[in-house]
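I'd like to ask some things about the structure below.
Just one protein chain is left out here, and the rest sit where they should.
Presenting chain A:
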Amino acid sequence: MGIYIEGLTKAYGKKRGITDINIHLPEGGLTAIVGPSGCGKTTLLRTLAGFHTADEGRILFGSRDVTRISPQGRKAAMVFQHYALWPHMTVADNVGYGLRLQKVPAKERERRVREVLERVEIDTSDIGARYPQHYSGGQQQRIALARALVVQPEVLLLDEPLSNLDAKVRQRLRIGIRSIQQSFGITAVYVTHDQEEALSMADYVILMNDGKVEQAGTPEEIYRKPSTYFTAQFLGESHTLTLKYQGKPQRLVLRSGDALVTPVVDEWGTNAETLERSIAHEEVIEEDGSWVMEGEIRHHLFMGSYYRYMVEIQGQSMFVDDDRLLKPGSCKVTIPTEKAYWFDI
């Protein structure tokens, strides 16, 4: 079922949490809420879970208004950043607790617990004797996911579930969580501060800033068509340059992988005049569907499969990635116009 959020506001005393959130989260999809620390993403998730009471607005799970319903009654299950597995219960008891409260008979409970644990790839041979602390961090998070899924919630809420894990486990679990969510066909809301995680896992991304929705859309839309300066500079490995364009200074946001660096060499003579004009006016020019500007390669870093160059443009530094090894010195920086975003200052 889809989630409809209408005019949702939550404040902590005088401190603002979230303000006037209006958004629809698609049914059966994974929606990522991303944003910097303190932007209100966790407040939004916890309000969806019922751990916070909304000051204003409504939350609908499908057609069911859950705004004033307690967490117990929302049919939403949450996966926490620190797993929140109960250390005094065995893995079987942890996963089966929700079913126990639903008064599911013991045999049926055991069958469902084993089934869901197998789906998250946890060995079920001794779950009745082992405690959560006997498992690794990645396994604990999968047990927590199983605990949330076994009660067949209508909505699955995930609060930065991978942020405590090391990079390799995180990568693997991203795919794991995504495929489990898809196989269950459950509507999921995933909070993360990691934009790469949001873009790679989600069907729909909500970018939040200062308690409000800055932009929402598919990962491609939000990444390729940022509507605000905040969106453009928050997503991807972006750089902001203040450059003169059409006679006035403006902010140009571009991403490391989108720019092309060409050293100033003899065969570049055809562009020399244009470049000279650009330097003379301290302006960036448009040429053959690209923005062209003059820069200076200062340093380079070997990154394994590519080189990362620190290029200085009009006294400002940015990184440009290229798989060729280039010498320091003057260069031409070219950015396809559709991959560069201009914003008024």
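As a working rule, a contact is a pair of C-beta atoms (placed from the backbone, for glycine too) under 8 Å apart; a residue touches a chain by one contact, two chains touch by 3 or more; residues count from 1.
Here, contacts and distances are computed from a predicted model.
Asks: Would you mind picking the UniProt name of the chain not drawn here, from "Carbohydrate ABC transporter membrane protein 1, CUT1 family", "Putative monovalent cation/H+ antiporter subunit E", "GTPase" or "histidine kinase"?
Replies: The missing chain's protein name, per its UniProt entry, is "Carbohydrate ABC transporter membrane protein 1, CUT1 family".
Asks: Out of A:1, A:84, A:285 or A:326, which touches the unshown chain?
Replies: Reading the full complex, the residue touching the unseen chain is A:84.
Asks: Write down which of A:97, A:131 or A:343 is the residue touching the left-out chain.
Replies: A:97
Asks: Identify the residue among A:8, A:91 or A:151 that touches the chain left out of the display.
Replies: If we include the chain that is not displayed, A:151 is the one touching it.
Asks: Touching the absent chain: which residues on chain A qualify?
Replies: Per the touch rule, chain A residues meeting the hidden chain are 49, 51, 70-72, 76-78, 80-82, 84-88, 97-98, 101-102, 144, 147-148, 151.
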